[in-house]
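Step one of this worksheet: look at the structure below.
Every protein chain except one is present and positioned as in the full complex.
The chains carry the letters A, B and C, assigned in the order they are written, with residues numbered from 1 in each.
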Amino acid sequence: MKDIKVGIIGCGYWGPNLIRNFNDSYHFDLEYACDLNKDRTERIKLCYPYVTVTTDYRELLKDRELNAVAVATPVFTHYKLVREALEAGKHVLVEKPLASTVREAENLVNLALKKGLILLVDHTFIYTSAVRRIKEFISAGELGEIYYFDSVRVNLGLFQHDVNVIWDLAPHDLSIMDFIVGEKPVSVVATGASHTPGGLEDVAYVTVKFKDNLIAHFHVNWMSPVKIRKVIIGGSKKMVVFDDLDPADKIKIYDKGIMLSKANEKSVYQSMVQYRIGDMYAPAITNIEALKVEIEHFADCIRNKKKPITDGEAGLRVVRILEAASKSLKKGGVKVNI
Amino acid sequence: MKDIKVGIIGCGYWGPNLIRNFNDSYHFDLEYACDLNKDRTERIKLCYPYVTVTTDYRELLKDRELNAVAVATPVFTHYKLVREALEAGKHVLVEKPLASTVREAENLVNLALKKGLILLVDHTFIYTSAVRRIKEFISAGELGEIYYFDSVRVNLGLFQHDVNVIWDLAPHDLSIMDFIVGEKPVSVVATGASHTPGGLEDVAYVTVKFKDNLIAHFHVNWMSPVKIRKVIIGGSKKMVVFDDLDPADKIKIYDKGIMLSKANEKSVYQSMVQYRIGDMYAPAITNIEALKVEIEHFADCIRNKKKPITDGEAGLRVVRILEAASKSLKKGGVKVNI
Amino acid sequence: MKDIKVGIIGCGYWGPNLIRNFNDSYHFDLEYACDLNKDRTERIKLCYPYVTVTTDYRELLKDRELNAVAVATPVFTHYKLVREALEAGKHVLVEKPLASTVREAENLVNLALKKGLILLVDHTFIYTSAVRRIKEFISAGELGEIYYFDSVRVNLGLFQHDVNVIWDLAPHDLSIMDFIVGEKPVSVVATGASHTPGGLEDVAYVTVKFKDNLIAHFHVNWMSPVKIRKVIIGGSKKMVVFDDLDPADKIKIYDKGIMLSKANEKSVYQSMVQYRIGDMYAPAITNIEALKVEIEHFADCIRNKKKPITDGEAGLRVVRILEAASKSLKKGGVKVNI
Partner (left out) sequence: MKDIKVGIIGCGYWGPNLIRNFNDSYHFDLEYACDLNKDRTERIKLCYPYVTVTTDYRELLKDRELNAVAVATPVFTHYKLVREALEAGKHVLVEKPLASTVREAENLVNLALKKGLILLVDHTFIYTSAVRRIKEFISAGELGEIYYFDSVRVNLGLFQHDVNVIWDLAPHDLSIMDFIVGEKPVSVVATGASHTPGGLEDVAYVTVKFKDNLIAHFHVNWMSPVKIRKVIIGGSKKMVVFDDLDPADKIKIYDKGIMLSKANEKSVYQSMVQYRIGDMYAPAITNIEALKVEIEHFADCIRNKKKPITDGEAGLRVVRILEAASKSLKKGGVKVNI
């Protein structure tokens, strides 16, 4: 069973989670762990003595027996590493975002297609029970027409050295939006500010517009004293609040829509919109580690030549918004069409 | 003592609060209540039988004994009513926003100056204990350099007939920011969407930029299933969270600043910023109705020819940002300089 | 319509609420306000100039035209005042608790019955939408068998001079329990402590037992730094949490019951109970002032000779538990049968 041979490139912040989950899977045989930093590989050797560790990723690519690699390195290295891995015939699971530019992402999508290999982007949140439950709910039409998607992801966290806060944090929420809304964005406006020497923005705001008055907004911040991870989705029939930090009630569905009432025509002043104020419902959410689900899905895609839910195309759609946001940000908040 | 004669123009949503507070004040003698809607004035007559009610505001302006008027009518009528009141020699307290355009606001500021009359804009939040406490705290330098001001004010509320959600809700937070930050904004970017027949935006996002990397952002929404009123202010030394809906701890001050550490230069990957994770402190806040404080301040300004904290200039500064936001919004989010 | 003439005896903490609500009712004509403290009656005269104020309650009882009185005086005076009012032929609404002893309460119940007068005890919470919604829910059998009723009512509040914290705070929760559970208690155990000169307990814990393993518990405390008002009701099918201080979701119904699974008999260690972990549901609650509902109900009972929901019998049942709790408390926590 454990017959898909896999190697990990990048053992920093996220890599150990990949290693633990690949090791625990009944499908994968964890063969390699690679990192430029020897301290890291040594620590992994201690826990997983049977894994081959190396500082040279080419060792993995040369091994003809190896079926798949997982890439968890800094964003700017994704393109080179994923491209070489695909060229060497390996299936690839790669950290978000897929690549640093749209062009690179397109190349990787095309290369995977040409080679008939699985390219799965690690949009982890798509594999959580909460996001899948929201998706089911929206697909069943229970929200009605979607009006807005509002996301806040802020905390006092790690600063990345190579990318700004949009490229670091927004991919999570952009991938959730892409999965749930399922529409093509039309334009992007981004603003932000930097307060640290490197000049990378540590707080930013991104508006994404669609046809039909659907608006999405993303607030990302590395310098908030409180941690917030909240998405509010407003629909014509119902609304959803997804609070990832609420241990008890991650999803709340509000039976509160909006029905317009005719203004009292004699009134010079104002009219009201009649609200239907209804009940709230918080479905039970199973608590399975998303990465475990994702890795099982990766195995299923490899074995059965399936298209991953978070395939290269999904990764590319996210990079398109990120690139547009960068352009808009650089020009102080101009509207950039996609 | 109750010797400042005052009349109220506009007895709709907010007017009754003005009436109650003027009536309870030891300084004001409530003489008139005026509204185009007779039902409203009749209800007021019932509770305050000694007040003269009328549907014609000119009655108030003609009364030479009347010292002051409070204007609580729709925004588009502010300019005409406040101008005529000032010209008739009355001190004026006017609802936020001061006027519909910068030009109108400027005219009112100049007129009040020329006539030597008090013009106080009802930026109510400035008179809350919470906002004053934050101001003291920042003035004392305890936050260090201010990095960002992030505000969220969303709820499932009344829809205004004459103004969009920015003109309706953002003046509260813009006036708080103006009071606390005390700097001149440089540019505004606004995005939003409308989902109701009138075409007025019901959800919007406004970024205000200053010199020196200070950024402010305002999220306003009439269609949120949950009510949120939260401001986060990040500084180089400390950070403040102001949650107006938390009955116990409205203000929380976090002793968490940011200190940069040199990146390990050999590391290809990432460096960290060293955080000083410290204590949190929630000062006791006295619970006095802000409008009561404001009306006492109005009396004090009238008696002692003082400049109101929320004078016409403050109202004008808020209108400047609102007008710029409208321009930006209309063009889909271009940057508008102020 | 406003033809039931009513007078209020006691204008301290709660009296003004009674006055405001009787005055606003379409059924009652507010004739008298009585208090030993002249400052209080003068303040009332200011707001309600047409009301006769007095320091002598006998003035009210002598007035043959007066139909009803509301008694909002300290507990130890209830018996004398309610008795004299009933004897004078007045319908009575009296603050909780009904009286200081079971014997007194019984006398009042009997007297009202004999005279054919309405005696309504002000168990305000019974008239809230939240408690009525819980009652409907339980009456419909949705909770299954009730296992426990756990209540916490603590805050940094007023100290009463004449009664301890049980007599002051517990009547609220005892009346809710009496209304919802609808069973006869069997025994009471109470413990507590006093930390102030008067020797009145400021923190106390009361256990009430029923047949069939139903247990109720009440935690009351005048010296808590945080305010908590929470009731948890556990049933065999579902469970309810009633958090009176949650502005958004006062009632939460949990679809989590308990199903026993046979222990693995080979296991020396432990067996598990299989939990059915289900959804949570928070019904919309209308927000009408309970006292308004109660006063309308008082009018309805008077007009139509109905039995009040919170009649003397309900008041007596609460006093029975209070008296038993006092006995138990005095003896350091012995079990007292009812």
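In this text, contacts are C-beta pairs under 8 Å (C-beta built on N, C-alpha and C of every residue); 3 or more make two chains touch, one makes a residue touch a chain.
It should be emphasised that the depicted structure is a prediction, and the values quoted were computed from it without experimental measurement.
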{"item": "Contact partner of the left-out chain, one of C:90, C:153 or C:217", "value": "C:217"}
{"item": "Residue among C:34, C:241, C:284 or C:301 that touches the chain left out of view", "value": "C:241"}
{"item": "Residues of chain C (touch criterion as defined above) contacting the omitted chain", "value": "12-13, 36-37, 73-74, 147-148, 150, 152, 154, 156, 158-162, 187, 189, 191-197, 203, 205, 207, 209, 213-215, 217, 219, 221, 223-226, 232, 234, 236, 239-241, 252, 254, 256, 258, 260, 263, 267-273, 275, 277, 280, 331-335"}
{"item": "Touch list for chain B against the chain that is not drawn", "value": "248-249, 255, 277-284"}
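The definition used in the following text is that only the chains that are shown with their structure count from here on.
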{"item": "Gap in Å, rounded to a whole number, between the CA centres of chain C and chain A", "value": "52"}
{"item": "Interchain centroid distance [CA atoms averaged], chain A/chain B, Å", "value": "38"}
{"item": "Residues of chain C engaged with two or more neighbouring chains", "value": "248"}
